[in-house]
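Have a look at the structure below before the remarks.
Missing here is one protein chain; the remaining ones are kept as they sit in the complex.
So that you can tell them apart, the chains are marked A, B and C in the order they are listed, and the count of residues begins at 1 in each.
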Amino acid sequence: MSILTLFIIIPLLTIVGILFCKTDMQVKWVSVAGMGLQFINAIALILLFLAERRAGNIAEVLFVQDNLWYETLNIHFHVGVDGVSVAMIGLTSLVVFAGIFASWEIKDLHREFFTFLILLSSGVFGFFISLDLFTMFLFYELAVIPMYLLIGIWGSGPRHYSAMKLTLMLMGGSALIMLGLIGIYLNSAPNGGPLTWDIIKISKETLPMDMQRFLFPLLFVGFGVLGAMFPFHTWSPDGHASAPTAVSMLHAGVLMKLGGYGCYRVAVFLLPQAAHQVGWIFLILATIGVIYGAFGALWQKDLKYINAYSSVSHCGLVLFAILMFNQTAMNGAIMQMISHGIMTALFFALIGMIYGRTHTRYINEMGGLMKVMPFLSVAYVIAGLASLGLPGFSGFVAEMTIFVGAFQNADIFHRVVTIIAASSIVVTAVYILRVVGILLLGKIRNDEYEQLTDAKWYDKISVVSLILGITIIGVAPLWLSDMITGGLGPIVQKLLAAAPMMP
Amino acid sequence: MTTNQLMFIIFSAIIIIFSVMTVTSRRILRAATYLLFVLVATAGLYFLLQFNFLAAIQLTIYVGGIVVLIIFSILLTSHIGDRLEAPGWKKIVPAILVATFGAVITLITVLQFDFPTKAITGSERTDIREIAKSLVSTEKFGYSLPFEVISILLLAAMVGAIILAKKRED
Amino acid sequence: MIDFSYTAWILLLPIFLFIVIGLLGNRFKPIVSGIVGTSGLFIIWLLSLVTAYKYFFVLEKAADGSFLKFMAFNMRWLNLTDKLHIDMGVLLDPISVMMLIVITTVSLMVHLYSIGYMHGEKGFSRFFALLSLFSFSMLGLVVATNIFQMYVFWELVGVSSYLLIGFYYTKDSAVAASKKAFIVTRFADLGFLIGILMLSYVTGTFDFITLTGPDSPALTSGQGVWFLGLSTMTWSMIFVFMGGAGKSAMFPLHIWLPDAMEGPTPVSALIHAATMVVAGVYLVARLFPIYVFSAPVALDIVMWVGAFSSIFAAIIACTQYDIKRVLAYSTISQIGLMMFGLGVSGYGGHEGLGYMASMFHLFTHAFFKALLFLGAGAIIHAVHSNYMNDMGGLHKNLPITHATFLIACLAIAGVPPLAGFFSKDEILAAGSERSLLLYWVEMIVSGLTAFYMFRLYFSIFWGKKQEYHQTPHEAPKTMTIPLMILALGALLAGLIPFSNFVTSDRLPFVSHLDMGIAIPAVLVGLTGIVVAAFFYLKETDIPDKVFKALGSFSQAAFHKFYIDELYLFITKKIIFNYISRPVAWFDRHIVDGAMNGLAYITNETSDRIKKLQSGQLQQYALVFISGALLLVLLFVYLWTS
Partner (left out) sequence: MFEGIPLHWFLILGTIMFFVGIYGFLTRKNLITILMSIELILNSVNINFVAFNKFLYPDHLEGMFFTVFIIAVAAAETSIAIAIIINIYRRLVDIDVDKMNKMKY
């Protein structure tokens, strides 16, 4: 059995463990144990992976396990990882681990909450390790559906509306994805032979051009919905605003990455010719998303809305980079996913903790929090600085890689969109500093806030682990970047091979 | 016109006239009575066609059973002498249209079709013994399976009717 | 060859200090942080001095006698493309070594000074942690081996500056000022980034040694006309200069610097006078060969922007009352002068006089401007006010501050033989060879400089006697000692034969004092002093009269030529109200409205359809029978194939 299968087994065992728990405290600790184990497993995976690569193993994917589970449609449980997936798994385990601590003070129904949360995470893990399109889609759905319950039951504000909206829009995306995947399956053997869902096998083939042109928009839009692509991003502000802390963290931090990863792994990887042909449309949308999200965030007053729009901007950058079709930009895209994942999880964690104390998310009602909760405030400033791309944090590395990569496309169209997208870093600075200025600095506007307390130990674990994540990547990015670059080899070759077919 | 034709015309006239009266009468007990006439006339048709056994069944079950049941239920649910509310035009007009349209289509179809009628071989009366044999036979043209099915159905209907009609405990 | 790899510690030590003080500072008494920070910086200072000594005097020279330019230490940080990669390392050449000296010296003085100045402030150890962070960033910036490392540290100094300006975070004006500083420089950095991207795309490298070396790819590539008649290389250099202009507060990106004075005074001295704000000058100097050979148009822009900023800021400085703001405008003016020096310079030997002079001025300016700020800090410390109207006649109360302040004023006014005289004279000499108009402009600037500095000096230390709440008294030793050391620097720094060390082509040359320029310059300076004395030595109403006589011009100058208002208009009105707000509205109502509309339509349709299920049995039957009949009609009669 491959180490990867553990990533699915551990959450499931944890859920079983939770079902046997008697008290809420036990539920929490079982969750912590399970997700801590998962985290350790992820680190072990990264180390093993690096060791394998260093030992000269140049297979496209490592730790493969392949079991047939539905013969009629040739569906396999086929798992394996390359550098990109390993990086995404590391991100997920970190965010989930922090998310458990961030939901320490969830109101009621602990058992159910943690069950769904961990179920969701197992879906995400399964998605990242799958090499079989069908199994991948299965896990994708597994990750999306619990979100409805998590927001609908434990959310705040207009939670039913938000949960419904989020789920419906994501389901709409899923429908497109399913069509696209079936389309790929039916065309997976253009030169005869049995049809297959296997990504690696399909990637060796060239699908018929007219099919590609039909399937690429389906898949890109389908995954783009989850990746908050303009104009399909509106579930994100409402959904995040209503979701409980840990769910926001997981959703923005990890689930939205499923979209980007899917665009990269399925849409672009399997349909490179179509990507070259119609990618420019989505590039325009992504660029709009980048700048639009930033400007949208500028005007918001609710902390979660600000962060949701900022996510739209940052995730737009991911799609933007993927559509640049070169190794550097794609590397940046993956790093941006990881960086944004940790960063935005940190943001949502902090917002949740602040909200738990002040019971408001409107920045105008708060002020001067630095004085009463220095730990949270400093962490917020760090998150903000990371978000606006300060060197030393992961955001800088990712953004710079993206921009340098994007600049390698020398035609005027790509130049213009790159400069537009790059200008978002200024707007980002504006809205981040606006929030920091109003929320944390200045005088305390509400006398009641003088009594508030700073972070508790579990808050601190959550926050510190995430900050360490962004800092380690930000200070020493080379290993990560090289690991991702290794995984990008096949896709870049495919794209290069596809390029001459451009009109 | 032979006697047969005359008999048929009389029976069918009764059937049609009383059918129409059954569905239009505004006194429900009268409607039930008209229905009785219709069913009796139908039995007459069966006699005409020499299905004596069938005619007997028609008389016993339909006339003796079903219609009596209907009349009982009428007595249970309505007051004698109550006139039914006349249906509104909104119901009558579409119903007449549909009925006429359907009748016309069916008649056209039926009349156009040339049925391969066999030569009628005089007065062959069906023997009750024969009926009984084929009813329980498992051979070709045997009806034991439908017979069993119907039995079960009747049993189920009986149980169902009792359950439904039973007064609730609450 | 001497091993210089220990210079990496110059970088590592401050960040280590930052982490230690930042994480553990609150566990101990505040003073411990101060002592740890200061002594740490002392070690760094020593290391820098040793490095400078070894570099200039011990290290062998290249074959042609020039100073070597080499990487003492370099490691891969991030791979980007096949060719492009970001390294982190230490580059040693004359200007970076000179900057090491400047930064560590001023920083050490400021550390020492801060122990006294910040005494008893809340967040004392935070202050020292941030100072360490700043020192780290600034040192990393100057020793950068490649332009991207420079950008990395460029951003870091920006954020340290942000954090330090907003040190008094409960004060709204400080918060606003820090935000403004960060955003304006961030905007400029966008230009820098685009410049870097273009430059690296064209040349395929970030590396300074490759870029500025004799075989630089910048010489050959990117020379074709690209946009508006200028080559790619020119555009990229203009963009890079935009970054430099932002950091160095050149017109029109200067607006953040005066506001940045909201930060604690030692911060103003360190960051906003001596070190960070000259990063732009340093950047242009670092890429100087590219500017000269590949993008002369961009260099002209540097010259014009520098010249304009210097006169512009000098005029405003004459009208301000907040002493720190006067000094801030003076800084802008002096940096403009440095930019001007670079802009008029050529490459190599005497051609490169402007370059040498600019670096020289940067060097001397660091001393006397830091001294002025620290002196101003001592004064503010004594009288608890920033406004010169609240001061007067302080020369008796604050003798040491007075003496050192006077030295700094004389130095900046260009009175021989103090530091400012030599460096300014060289810039003027270089300017006169290039453009007579701008030469005279700079002449006027130096007159104005003398005037406003002595306006400051006289109104603070002489002029009318003020009634103070409590008698101002001299600052403690930790504050006066740095003042004296810096005063010594301001006195003597000019005597260094700078052209022996720092030149455009790293070849020493001999520069002479040009009497034809020195004498008028000194005379102009003295005139300025005399006028200031005439106006402000005794309390008179002459200044008011002059101010009124100049009418709207002086009003405009007093209001800083309304640049702030213009910016406010653009940002608040246009960006906020006409872009961001409509975007938010558009998102809520159009994009989201479309999604909600979709849901609404679905809902509405189902609502309509569900009415068909009326529960009316006969209606169902009617529909069923009609349907069945229609099907019969259709299949039996109409659709008979």
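Everything below uses one rule, namely that a residue touches a chain if its C-beta (ideal position, glycine included) is under 8 Å from a C-beta of that chain, and two chains touch if they have at least 3 such contacts.
Note that the coordinates shown come from a computational prediction; the quantities given were computed from them, not determined experimentally.
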Visible chains that the absent chain touches, using the contact criterion stated earlier: B, C
Residues in chain B touching the chain absent from view: 2, 4-5, 8, 12, 15-16, 19-20, 22-24, 28, 31-32, 35, 38-39, 42, 45-46, 48-51, 53-54, 57-58, 61-62, 65-66, 69-70, 72-74, 76-78, 84-85, 87, 91-92, 94-96, 98-100, 102-103, 106-107, 110-111, 115-118, 120-121, 123-124, 126, 130-131, 134-135, 141, 143, 146, 150, 153-154, 156-158, 160-162, 164-165
Missing-chain contacts mapped onto chain C: 610, 613-618, 621-622, 625
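The rule we apply is simple: only the chains that are shown with their structure count from here on.
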Between chain C and chain A, distance of the C-alpha-averaged centres to the nearest whole Å: 36
Distance between chain centroids, defined by C-alpha means - chain A, chain B (Å): 71
Inter-chain centre distance, chain B versus chain C - centres from mean C-alpha coordinates, in Å: 104
Parts of chain C lying in touch with chain A, wherever the complex brings them together: 76-81, 84, 86, 148, 151-153, 155-156, 159, 162, 166, 169-170, 172, 175-176, 179, 182-183, 186-187, 190, 193-194, 197-198, 200-201, 575-576, 579-581, 583-584, 587, 591-592, 594-596, 599
Interfacial residue positions of chain B with respect to chain C in the complex: 91, 94-95, 98, 101-102, 105, 109
Complex contacts: residues of chain C adjacent to chain B: 618, 622, 625-626, 629, 632-633, 636
